[in-house]
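With one protein chain withheld, the remaining protein chains of the complex are depicted in position.
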Amino acid sequence: MKRILAMLLALVMVFALVACSGGNNSGGNNSGGSGGGSTTKGEEGSIPGVQKTLTIGIASDINELDPQQQNDQINNNCIALTHQPLVFLTNDTNEQVACLAESWEWTDDTHLIFHLVQNATFNDGSPFTADDVVFTFEKAMDPDQSAVAATLQLVESVNKIDEYTVEFVTKSYSNELLAVLAGYPLVILSKAAYESGMDKPYTVGTGRYKFVEWKEGQYVKFERNENFWGDDPGQADEIIFKPILEAASRVAALQSGDIDVCIDPPINMLEDLQKDENITVETRDGTRLFYMGFNCEKEPFTNQTLRQAVACAIDRDMIIEVVLKGLGKAQTTVVNRGVWSFYDEMEGFDYDVDRAKQLLSEAGYSEGELAVTLYVSNAAPYTTIAPIIKQNVEAIGITVNIEQFDEATLKDKCQSGEQQMFLWRWNVIDRLDEIYTELFSTDYATNYHQYSDPYVDEMAVKVLTEKDKETRLQLSQDLQTYLVEACPQVPLYVADLVIAYNKNLQDTYLFGGGNHNWSWAYVSLN
Amino acid sequence: MSEKILEIKDLVVHFETDDGCVKAINGLTLSVGKEKTLGLVGETGAGKTTTALSILNLVPSPPGVIKGGSIELDGKDVLQMSDKELEHMRGNDVAMIFQDPMTALNPVLTVGEQIAESIMLHEHISMKDAFERAKEMLKMVGIAESRAYDYPHQFSGGMRQRVVIAIALACQPNFLIADEPTTALDVTIQAQVLDLMKELIEKNHMSMLLITHDLGVVAEVCNDVAVMYAGRIVEIGSTEEVFNSTRHPYTEGLFDSLPNLKEQGEELVPIKGMMPDPMRLPEGCTFAPRCPYATEACTQTVPELRKMGGTHFVACHAYDDPSFRLRRNANG
Amino acid sequence: MIRYVLKRLLFMIPTILLTSLIIFFAMKIAGGDPVKQILPENATVEQQENLREEMGLNDPLVVQYARYMAGLITGDMGESYVTGKDVLQTFMERLPMTLALGGSALIVACIISVPLGIYTALNQNTWKDTTGMVFALFGVSMPNFWLGLMLMLLFAVKWKLLPSQGAEGPEYLVLPALTVGLGLAALITRTTRSAMLDVIRQDYMTTAKAKGASHRRVIYYHGLKNAMIPIVTAIGMQFSLVMTGSALAEVVFSWPGIGRLVFESIDKRDEPMVTGAIILCCILMSIINLVVDLIYAFLDPRIKAQYSNKG
Partner (left out) sequence: MSEKKTVSVETLNEYKGRSLAQETWRRFLKNKGAIVGMAFMILLVILACSGDLIYDFQVDITGFSADLSESPSLDHLFGTDQLGRDIFARVIYGTRYSLIIGVGSVALGLVVGLITGSLAGFYGGFWDQLVMRANDILYSIPNIMLAVVIVQLLGKSIGSLLVALSISSATSFAKITRAAVMTIRGQEYVESAYAMGLPTWKIILKHIIPNCLSPIIVQVTLAIGSNIISASSLSFLGVGVPIPIPEWGTMLAEGRTYIVSEPWMCIFPGLAIMFTVLALNLMGDGLRDALDPKLKR
């Protein structure tokens, strides 16, 4: 009996040992002897003066690397390394420039022709041709195979004209189609890879890096694509994305040198980071608009004047000061600052308690009569914004109860219209339809405002299809003025993008909304 | 008088607890001769166990404090020994058998290990060799060698006490302290264990201090008897002397409270009252409050041991009056 | 003994059944609509309906549960809504990490606590006792996440001695293990102390001293061997505390273990992952309890005898 026990204990020990070694050597069998996701602090890679590994500490977990099965920013950051779209969105002018397509033209209202680059290859060495493009989009348009089919609703078919020319047939002209095609879910996949029956065929792309491994919850690792077809390949030998969800931990990891880049450092830790001589804190104009929305279908906010009264009660400057320590910009309009046709000159509803009280009585309510609930996510910054809004709105005599949910629940509740007021954000870089259609068009799933107005629906389509730039600008600005007056939401601020990194980090390609492209970045050792 | 193996002089042991000072032993003097067995008799709480522990210098401290006196073992004062000397002495020169065999054995070690430990510690041999010796010891106390691998809970009370005896005798000490070795056992087993002890002591030429409250056991095993009350010896002498010419009223009380099988129908005479609170011992003779013979003088001073002839000593003021006789003796 | 183990394993079945029942229905109620989670927000109603039918979500809950249990028996616990990965496989990938963390935390805790417990017991009711206990209580008096952050700021950021994040080598284990271990120290110190207090008053300790064993030997050989029984029991009884501590440390130190998996899945309402992980946790804990009981038998021959008598 003792022997049996001894064996059992031995088993337990072996188990524990395996566990330990499993923990210790995970991914340790990789090139250069560097541990799976560890930073090779100061270790030179194959390019002189370039640190071998670039490690990026990210704020949320990567959950999917199949481009068409997702549309999360953090996954897109990874996909941007390994794949390329037809057209590339620049981060300064918000224009689409050549990438896998050399040039393109609308031949008429329903035909868009792309001329493809002829020397491109996938990271497995196979050439890139029109077949891959057709394959990619046919797959993308099939709702059974793709999660982003809805973004291509306008496209009827994609046809191969010759080896390096493809044609998109659309239902109508669209100002936004190019921008859609620049999105990372629609990067070009390798038809050959899919047909070869390989595991994870979606990892084969034309980008500067190659997928190596994904240790769930730990890191995703990429290595430089030595077969890259272009003339500006990646610099760092490896790029590693490491999810560190706890913000304070992420900053600590940057300061201790365990990561080279810290995405989303908490605003209140910036001062300390700025003092650190090894760290650069970069801020640039953001594209993410935070707002408080009303449910326009549910009492009492079916009342437009009441919505305006609440809007007037909110002190945006205070919110920016408290939440962002000033690193953000207030705005009146619903279009994100920086997006083409952004127009902020309308009168709107600035912070004015007297006006708010007056509007409240115009809306037919007396002070102290109303009690409303505000749904918020239990994450930053909403937990900080919510008490301010509560205080602000209660100052005009409307009691506010805050209810907190996790984001998934909050989304659900907002979609089904349970909320009265809610806090949310919307990131838009260049597509107006992402605002007019997705936020304010009748019955659109992400229209959490439950806002429905035939005029807005009609105008949204006009803005999308109007070819004359001047007219379009006018339409868009009129629509903004209209929406601000209708007041389905109180735009609070656009937060600046803040990112902290090793001071030797070079060649970053950052976007104000967070869709960064790290293909060129590296840590210089000089 | 023959040579002494143990001489205790004026031993004072107190327990200094938070509640107050418990005066367990208050100037105890006794001695045990070589190859002799002394029976130490007294009520529960008289300080018998403390005396035994003092001999091994094992009075738990805190709260126990040995305030004064000396304990000479073979001429060496135990109280002056260094830790090393003490460790060497314990188990090797002096061994102890404890009252309750149920708790005296370590439940998580095999009995063989427990016997062997003592041998290993004192004879500096390997555990393996010691274990073989332990088996022999088991055989000596009448337990099959194969049971060396068993744990204490697998033994009955009498068997356990045999194991305890085996532990005590493992290193052939020349002095054995047995603290009520049979109290916790069934009557039938008691006799077996006593016989075994007697036999082994004679065989090994050992001396023994036998602590008990059973006067029958004393009569059977001991050469000498010391009667203890509230931390002092009140009467000491050869078994014959103490039994046949009892001098102290307390000893008399002990005999009177024993049922006598020969004279059926005789009423038992319990000693009235209770042992005094060891924190508040009465002035003078500590037995005075319960003593049927007590006089004014008894509450004044503590009586010294006085010689009553031969090796017989008694501590009682009553003998200031030369004509004093205990009732028991007067009648008998 | 084998029969005893088998019997215990059999006893796990109703526990697992009940757990799965409760968790399954709880998650069905709390989890929200899986279809909305899998499909993009702008999916059509038709798409949603198709998927719902395909996943069998239109069946009564009881049928869904039966189907789930059938899967469970064959080791198929479904796929994550978020990553699409197999639940069992994901759990098994994370399991070694949690075991490594929990195990080393226990070792850390024992290294601190057992000597401290003995020390305080031997000095009962003195200032040494009080100081020792306050020291032991230090870790349990603050939330684990907070302790972890403090340790990280000191050891990783300020002194740059240890890595702050991740799980790529033994050195990465130090800070999380220390965090969890300090949290457990109070419990083990307390148990050790009272077990030792109990043990040092036992007669067999006097027997050992009377044999001539040194103070050290008496305490560490005779005493500790007996005191280990309540200590191991306490650890076994509180294994959920180890898991809780690890779970929080995993979040702070980005340690890819089960705790983090569960929290993140709950946050994303990844229903199959949460349901599966919690059922698997339950099985894991039952096995750990069994192992603790066996260790217990190993330490205490009286218990061992009981088992062999029973079966």
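So that you can tell them apart, the chains are marked A, B and C in the order they are listed, and the count of residues begins at 1 in each.
Basically, contacts are C-beta pairs under 8 Å (C-beta built on N, C-alpha and C of every residue); 3 or more make two chains touch, one makes a residue touch a chain.
As the structure is a prediction and not an experimental result, all values here were calculated from the model.
Enquirer: In the complete assembly, which of A:175, A:404 or A:465 touches the absent chain?
Expert: A:404
Enquirer: Among C:1, C:69, C:122 or C:137, which residue is in touch with the absent chain?
Expert: With C:1, C:69, C:122 or C:137 as choices, the missing chain is touched by C:137.
Enquirer: For chain A, which residues touch the unseen chain?
Expert: Interface residues of chain A facing the absent chain: 247-248, 251, 266, 268-272, 321-322, 378-380, 383-384, 386-388, 390-391, 402-406.
Enquirer: Provide the residue numbers of chain C that touch the chain removed from this figure.
Expert: Residues in contact with the chain left out: 14-15, 18-19, 22-23, 26-27, 29-30, 124-125, 127, 130, 133-134, 137-138, 140-146, 149, 153, 186, 190, 194, 197-198, 201, 240-241, 243-244, 247-248, 251, 259, 262-263, 266-267, 274, 278, 281-283, 285-286, 289.
Methods note: only the chains that are shown with their structure count from here on.
Enquirer: Could you pull out the chain whose C-alpha mean position is farthest off from that of chain C?
Expert: Farthest by centroid: B.
Enquirer: Using mean CA coordinates as chain centres, what's the gap between chain B and chain C in Å?
Expert: About 53 Å separates the centre of chain B from that of chain C.
Enquirer: Roughly how many whole angstrom separate the Cα centroids of chain A and chain C?
Expert: 36
Enquirer: Could you check chain A for residues that touch two or more other chains and list them?
Expert: none
Enquirer: Which residues, counting only chain C, touch chain B once they are in their complex?
Expert: So the residues of chain C in touch with chain B come to 202-204, 206-215, 217, 222, 225-226, 229, 299-302, 305.
Enquirer: Using the touch definition up top, name the residues of chain A that touch chain C in the complex.
Expert: 1, 4-5, 8-9, 12, 15-16, 18-20, 22-28, 35-38, 57, 61, 63-64, 69, 71, 143, 147-148, 150, 215-219, 242-246, 248-250, 252-253, 255-259, 406-409, 411-412, 415, 438, 444-446
Enquirer: Under the definition above, what is the set of chain C residues touching chain A in their complex?
Expert: Within the complex, chain C touches chain A at residues 1-2, 32-33, 36-37, 39-44, 47, 82-85, 90, 93-97, 99-101, 103-104, 145, 149, 152-153, 156-157, 160, 163-170, 173, 251-254, 256, 260-261, 264, 266-269, 291, 294-295, 297-298, 304, 308.
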